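See structure below.
Note that this complex is displayed minus one protein chain, with the remaining chains in position.
Right, chain A next:
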Amino acid sequence: MSDPIIRIEGLDKIYAGKSGSGKEDVGSFQALRQVDLSIERGEIFALLGPNGAGKTTLISVVCGLASPTRGTVWVDGFDNVKQYRDARERIGLVPQELTNEAFETVWNTVSFSRGLFGKPPNPKHIERVLKSLTLWDKRHNRLMTLSGGMKRRVLIAKALSHEPRILFLDEPTAGVDVELRREMWEVVRELRDQGVTIILTTHYIEEAEEMADRIGVINNGEVILVEETNALIEKLGRKQLTLQLFDPLDSIPDSLATFELALSDTGEELIYSYESSSKQRDSSGISTLLRALEAAGIGVKDLHTRQSSLEDIFVDLVKERA
């Protein structure tokens, strides 16, 4: 594999113990602890974590909004502090909050962003970006007249105005309805197909599961896990088999005691939990279980399986560390 496009080494970030006005001491706060992380070229990387875990701080340090306390960030081989021009021109950032100049028009604010990032004007490119985000019809609208979803798109357009190689999306779909969320995923996939590396943070596990090639979990400022999405689900995932019975049971028969079984309250369902990862023949024990059921004379009406989602995995992980 080629060099990672972003390499973070030993990153610490401690916010000094000053309140907003700088007068009260609110105690210093360590937002990032010894973060080591590499982002590969062209991947979609999802950074997951509860509120206050350090997701936004990590992005802020990489993008230059906050200074690192210790450690180094390389962007495409450039130190993001010492060679900030080279590092930053490769990055587009879409912030979490909907912030923009209310009185500007869409076209002007996106063109402004391109200039700010040191690129000569290129109306063709701005047009392409606006069209791809279905903002073209709104180009002469003032930002304050746009809906929340449209404002979010404007922020994405601004971030793409200078043709970045890396795009950071800080909670891109927070407060966005389902339809728009789907559309945004589509936009992100298109960008990835164009070779843009994408790092997104999200609360929606579903989003990470659907979009990301790899997932990093961050909690209390530490990256506690980085794994390919599929591998993560497979590795940590447990499956459940639910068997609907012809006749309700009062209790689980002794002959089935060796299986990890639970009986539903009504006694009409048996729930069997098993690991889905093992490659061994019938390691799941489903066929053995079915044979045992038959031997015990229990009739099965219907069955279905459920794979634990990333959400379950995530909650387990965070709880374990807490």
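Note that in this section a contact is a pair of C-beta atoms (placed from the backbone, for glycine too) under 8 Å apart; a residue touches a chain by one contact, two chains touch by 3 or more; residues count from 1.
Simple rule for what comes next: contacts and distances are computed from a predicted model.
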item: From "Transport permease protein", "Cadmium-translocating P-type ATPase", "Thiol-disulfide isomerase-like protein" or "Lactate utilization protein C", the hidden chain's UniProt protein name; value: "Transport permease protein"
item: Selected from A:I39, A:C63, A:V106 or A:L200 as touching the chain missing from the view; value: A:C63
item: Which residue of A:I6, A:L32, A:L47 or A:I91 touches the chain not shown here; value: A:I91
item: Among A:G27, A:G115, A:G148 or A:P248, residue touching the chain not depicted; value: A:G115
item: Touching residues on chain A - with respect to the absent chain; value: 15-16, 20-22, 63-67, 84-89, 91, 93, 95, 97, 99-104, 108, 111-120, 158
